[in-house]
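Below is one structure, written out as structure tokens; comments come after it.
Note that this complex is displayed minus one protein chain, with the remaining chains in position.
Let's turn to chain A:
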Amino acid sequence: MSNTRLPGWLSASREFLIPLLALLVLMAVWEASARLFAIPEYLLPSPSRIVEDMAAMGGQQLGEHMVATLRTVLFGFFLSIAVSFPLAVLISSSRLAADAIYPLLVLTQSVPKVAIAPILVVMLGPNEMPRVIVTFLVAFFPLVIAMTTGLLAVPSELIELARSCRASKLQELFRVRLPFSIPFIFSGLKSAIALSVVGAVVGEFVAAERGLGYLITSATAFFKVPVAFGAMLVLALLGIVLFQLIVVAERVFFPWAAAEERR
């Protein structure tokens, strides 16, 4: 199998190298124009200034902010998975459940999450919980939709095959429907992890004493724009790394699913 996987890894590194190159060029242009046109640093700090100020803040402090945000992202993300899976199974298993649950799901999505966050802080106290819940609320919807779509996309022949082998409902779910929906689930997971980062930052904007979102609000409050920019870049990096982890996990554990998606 290794010889068939190798081109996959090669193309993965190409997928990685070209965007990196583009990013470096962008940075160079940014740095040059910031110096050339003498743009004030509270409007657009140069990359070198951002790095300088972030370094001045110290690695340990930055690490603490990063870990705080990462915790919220991951808790929210895993909570999304834990809630989405049973919901998707329920929705896909009966028309009645689908009719009952879908409107509620749409309702949770039509309420702006920034509006819910302060209410959650009052309800749950100024701790990590409201941030995790906000992250979950932002991230879980596409996951439920993707999982449900996957569970319902199973061709009727496969279901007939399972039934002709006298498979129970549970076997049908775990041996046919669930494996079949893995490519769908992974596309849902990719949206969910990206949205988890968004959700965590929204949560931190409203109530936090640590985290990259908090760092942005507190830095801008004191016109430390380079630090805010730095925090933003670290957030972007965090998002990319988490997203790529999911892509890699799919290719390693479910190579057939990754192939199916690229088809």
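Everything that follows uses one rule, which is that contacts are C-beta pairs under 8 Å (C-beta built on N, C-alpha and C of every residue); 3 or more make two chains touch, one makes a residue touch a chain; residues count from 1.
Heads up, the rule we're going with is that contacts and distances are computed from a predicted model.
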For the complex's missing chain, which UniProt name, "succinate dehydrogenase", "Ger(X)C family germination protein", "PqqD family protein" or "ABC transporter ATP-binding protein"? "ABC transporter ATP-binding protein"
Cross-chain touch to the chain not pictured, restricted to A:Leu105, A:Leu158, A:Leu233 or A:Val247, is A:Leu158
Among A:Met54, A:Leu79, A:Leu120 or A:Val176, residue touching the chain not depicted: A:Val176
Contact partner of the left-out chain, one of A:Ile39, A:Ala167 or A:Val247: A:Ala167
Which parts of chain A face the unshown chain closely enough to count as touching? 155, 157-158, 160-167, 171, 175-176, 179-180, 182, 254, 256-257, 259-260
